[in-house]
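With one protein chain withheld, the remaining protein chains of the complex are depicted in position.
Going by the order they are written in, the chains are A and B; count residues from 1 in each one.
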Amino acid sequence: MCLAVPGKVLDSDETSGVREGRVQFAGIVRRVRLDFVPEAQVGDYVMVHVGFAISRVDAEEAERTLALLSEMGALAGELGLAEPEAEADTLEPAPADGSKADRGDDRRD
Amino acid sequence: MTGAIRDLVKYIDEYRDHRIAHALAAEIRGRASRKWVLMEICGGQTHTIMRYGLDELLGDNIELVHGPGCPVCVTPLETIDKAIELASLSDVTLVSYGDMLRVPGSHSDLFQAKAKGGDVRVAYTPLEALKIARAHPERRVVFLAIGFETTAPANAMAAWQARHEGLRNFSMLVSQVLVPPAIRALMSSPANRVQGFIAPGHVCTVMGCDEYEALARDFHVPFVVTGFEPVDLLQAVLLLVKQLEAGSAQLENQYARSVQAHGNPVAREIMQQVFAVADQKWRGLGMIPSSGLRLRDEYADYDAVKIFGLADITVEEPAECVSAQVLQGLKKPTDCSAFGSRCTPENPLGAPMVSSEGACAAYYRYRRHTADN
Partner (left out) sequence: MLGHGSGGKLSAELVRSIFLPAFQNPALAKLNDQAVMNVNGVRLAFTTDSFVVKPLFFPGGNIGSLAVHGTINDLAMAGARPLFLSAAFILEEGFSLSELRRVVDSLSQAATDANVQVVTGDTKVVEKGSGDQLFINTAGIGLVPQGLELSADQARPGDKILLSGFIGDHGIAILAQREGLEFESAIQSDSAALHGLVAEMLEASDGISPHDTQEQRVAATLGGAIRCLRDPTRGGLSSALNEIAEQSKVGIQIEEPTIPIREEVRGACEMLGLDPLYVANEGKLIAIVEAGAAEPILQAMRRHPLGRDSRLIGTVTERSPGTVLMRTALGTTRIVDMLAGDQLPRIC
């Protein structure tokens, strides 16, 4: 249960006692209620569930865990314990900025 | 869900790293000297395990069974029937989380109610239901407020706001459940085989870890609180295996980036203001005392059961559905005689086949090919 996703707080405002902010999840931005995370500041990451932030992501804790895990991962890679990643195609990569293909003029609103 | 264009999504992609995943899996396989039965409580965790095939990586000594942590699956049949009844009223707008739309009631489901002309709407957040109520004073808006403790603060806030604003046309049909009493009931059962628990990280984000510490102590079984990404779940399994091999039974928090030992007191405050603990029927598991939440008396004007005078009914499940045993981890979905034949996502006999967090649906959707081979 409990699909919560980490997003970055871009800004926050308070209207009639209700604190809200614009939060970014991988390229999309949505307004999120910040009532439950008074400690969250602009630039922090929060876990968002059904439109409400339920926690502020503890960046230090995350770093700590990840550092340990990454070491394990790197070691495993060296020792050949990790299965090779499923083959990405070997042809030249497409533009990394995900820019949209030029669709000419067949788009009208 | 990574694309070939590798923009790393922070706090998600790192926990899907395949080298770390395989390193953890290798260690799990190396350390488990005998068979251990572990349960992940949360439906979202079941979904990740199935969708990434994590059980494939654990080796033969680890058996994962799936717990009752799917609020969709455990919402009582009667609640669905009540929601459908309300949706059929011409001036009612029934607002629900998407998960609930296809859950079978005794004769129908909300999706069919919508097809028949009921005003049923899907919302990502309870705030949407409030918005609809404000915009349409001529409609009676009912919000189907289901969930575990993770969702309770948001659902509570909706009721609190409605009351604060004096919104006359808004009410909630509540089916909130609490995890620890269900785990306690499960572990008290003589049939219980679970030796270690993967505890629900977003529930604990709200509630903290105390209740799980108590369970670990009372039943002498290790609990590891973790999140929903593959690396989190694998690390939790590893921590459990280490404890089990050492004969230890502690509460460990693997999800410290989101979970603090004391949880989120601000979120709990609003829950306490709006909800009170109550006995709750769990679909498939039956009545578990003090395992749910109900609206407090001062919120009677926002309680759909009271406003609409919904009668108390008892409904029986289809006899063939063994969801009760699946939810307790006593049976695997594939042990059910109806699995994949008479019971499929298009024609579910019970709730665990509907929600993709339900064990049955997860098995059917992601893993049934292993049953064939």
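Everything below uses one rule, namely that contacts are C-beta pairs under 8 Å (C-beta built on N, C-alpha and C of every residue); 3 or more make two chains touch, one makes a residue touch a chain.
Only a predicted model underlies this, so the values are computations on that prediction, with no experimental measurement involved.
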item	value
Chains in view that touch the one left out, judged over the entire complex	A, B
Hidden partner chain, touching residue among B:21, B:179, B:238 or B:259	B:21
Contact residue for the chain not shown (choose from B:123, B:343 or B:360)	B:123
Residue in contact with the excluded chain [from B:28, B:50 or B:221]	B:50
Positions on chain B contacted by the hidden chain, ascending	1-5, 7, 9, 12, 16, 18, 21-22, 43-44, 50-54, 56-57, 70-72, 97-99, 101-102, 111-112, 115, 121-125, 128, 131, 147, 151, 230, 344-347, 355-357, 364-369, 372-373
Interface with the undisplayed chain - residues on chain A	1-3, 5, 7, 22, 24-30, 48-50, 83-89, 91, 94-95, 98, 100-109
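To be clear about the criterion, only the chains that are shown with their structure count from here on.
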item	value
Mean-CA-position distance for chain B and chain A (Å)	23
Residue ranges of chain B touching chain A (in the complex, touch as defined)	4-5, 7, 9-12, 14, 17-24, 26-27, 42-44, 69-71, 97, 124-128, 147-148, 150-151, 153-154, 157, 200-203, 205-206, 228, 231, 235, 254, 256-260, 264, 266-267, 270, 357
For the chain A and chain B complex, residues of the former touching the latter	1-6, 8, 25-27, 33, 35-38, 45, 47, 49-52, 54-55, 57-59, 61-62, 65-66, 69-70, 72-77, 81-83, 85, 88-89, 93-94, 96, 98
